[in-house]
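Missing here is one protein chain; the remaining ones are kept as they sit in the complex.
Per-chain residue numbering starts at 1, and chain names A and B are given in the order in which the chains are listed.
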């Protein structure tokens, strides 16, 4: 009888510990589902651009590129979320369009806010081809932070 | 005797595990005490406004409103912390005063920095009636982040 109790406690303890550790690891390493493209990323960074100040729009691209060089393209997941007047960074006619395409080719993700697009009466066809869209830019930034991403607002 | 040891270890293990899990959950879900008003919130977002640029002051209100619409008023806790020149957003005479009252009515919290108020020689009576005050705006933003809130600086 006592032997059974001992074994039962042992088994219970073992699984409880395994479970506790798993749920801890799940929390610690929780990352959003967008990352099939970056299976080896060790750093996750979301950039916020909501101004049409050309020098800040250029800075956000410089920052993303420097981070990629610093860590290596495969070691860092980067997403640039554009909304408000910052959406203009992703307009086809923006002078940075060519550079954006080249950064996207290296795995940097560009997200345009659909709320802003509607307000500005723009559709996906008005955006640089590599841009993806998200329903609400600011909610996207919130959710990436919730998933453990670092946040940079240049 | 051995039975007592077995039971003692069992009880110890059980409470130790319960305790470990509780302290883990406390950390993971720790939220500041301000939230009696939002018992069902699933998202927590603090906005930083420290500029008197009218377009950024309007943007921060737009962002807060869009987040509320996106998640639903009860699912997101939002606090806008104003300090430095950004305090002017909360002045009674600001053109956004009416809109701020309406956003506050929907549960968005507005916090004015008392440090800044003192520097600008303003009292609570100079602020829009729904504004609350905090001793140091930047410390408020730090503490909300420490409690797991996402941070947005439009």
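Just so we're on the same page, contacts are C-beta pairs under 8 Å (C-beta built on N, C-alpha and C of every residue); 3 or more make two chains touch, one makes a residue touch a chain.
These numbers were taken from a predicted model, which means no experiment stands behind them.
Colleague: Looking beyond the chains shown, say which of B:42, B:95 or B:146 touches the absent one.
Modeller: In the full complex, the listed residue that touches the missing chain is B:146.
Colleague: Take the complete complex as the reference. Which residues in chain A touch the chain that isn't displayed?
Modeller: Here the touching residues of chain A are 2-3, 6-7, 9-10, 13, 17, 20-21, 24, 28, 43, 45, 55-56, 59, 62-63, 66-67, 70-71, 150-154.
Colleague: Even though one chain is hidden, which residues of chain B still touch it in the full complex?
Modeller: Contact residues on chain B toward the absent chain are 2, 5-6, 9, 12-13, 16-17, 20, 23-24, 27, 48, 50-51, 84-85, 115, 135-136, 138-139, 141-142, 145-146, 151, 153.
One rule holds in what follows: only the chains that are shown with their structure count from here on.
Colleague: Averaging only over C-alpha atoms, locate the centres of chain A and chain B and give their separation in whole Å.
Modeller: 23
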